[in-house]
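Complex shown without one protein chain; remaining protein chains in place.
== subunit A ==
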Amino acid sequence: MNRINQKLQEDKKLLSIYFTAGYPALNDTVKIIQDLEKNGVDMIEIGLPFSDPLADGPTIQASSTQALTNGMTTAILFEQLKDIRKSVRIPLIIMGYFNPVFQYGVEAFCKKCQEIGIDGLILPDLPLDVYQDQYQDIFKKYGLANIFLITPQTSDERILKIDAASDGFIYMVSSASVTGSQDGFGNTQERYFQRIADMQLKNPQIIGFGISDAETFQQATKTSQGAIIGSAFVKHLTNQGVEKIPDFIEGILTVKQ
């Protein structure tokens, strides 16, 4: 069984952290992953930086631009990660945009992920129908879960379709927004969270976008199995540096218990 599925069987609310690979410094990638695991994070999304990240707000955009300026490439990321499974056990997911994967070669990319021990991919601009027509078999062959997004605007009919095609979990985008543009959840979100919970989908849901602190983490995980923090963590890296990772995670997890 894939590490993601295994993790999801644990009886706890999962904390997943996104960061942009190659940021703040090119070679911070491995240290960040190790520190996140050490401090109790359950799953990590490693951002493969892209020049034109359509679904991201200013924080993640800026970190991506900086990572590319630092010299990050797909090949360098794979090189940095090649021994990661000697030290890290939690699920690792690569999150990025489709064009860099397409240029690397989808099959070559997936093969490399399997060699390294990557468990899944999140590619927001690879649509469901294209995935199913052209790439599903390749993902399966290399044991990679493809994680799909749903949003408050996604119809029930489409959610069921996505649920059927999903493996691992469904990434619930908390509100109509790019990353990092929320503070706090209101009634609209809570109703949406409940609506999805009531659908009894076969895949667990993890909520992302707009989770920034212990409070939003708690709100999001009331009805879901976990939550993903991205922009708030990247901002913390910007302001506090990689040495202060424990402070950030502690701040989320203290209230969590």
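The definition used in the following text is that a contact is a pair of C-beta atoms (placed from the backbone, for glycine too) under 8 Å apart; a residue touches a chain by one contact, two chains touch by 3 or more; residues count from 1.
The criterion applied here is as follows: contacts and distances are computed from a predicted model.
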So one subunit is absent here. Using its UniProt record, which name fits best from "Sarcosine oxidase subunit delta", "Formylmethanofuran dehydrogenase subunit A", "Xylose transport system permease protein XylH" or "Tryptophan synthase beta chain"?
"Tryptophan synthase beta chain"
The listed residue (A:T154, A:Q189, A:Q205 or A:S231) that touches the chain absent from the view is A:T154
Which of these, A:A55, A:I138, A:A165 or A:A214, touches the one chain of the complex that we don't see?
A:A55
For the chain that's not shown, point to the residue among A:S87, A:Q103, A:Q194 or A:Q240 touching it.
A:Q103
Name, in rising order, the residues on subunit A that touch the hidden chain in the full complex.
50-55, 57-58, 61-62, 65, 68, 73-75, 97-104, 124-127, 130, 148-151, 153-155, 158, 173, 176-178, 181
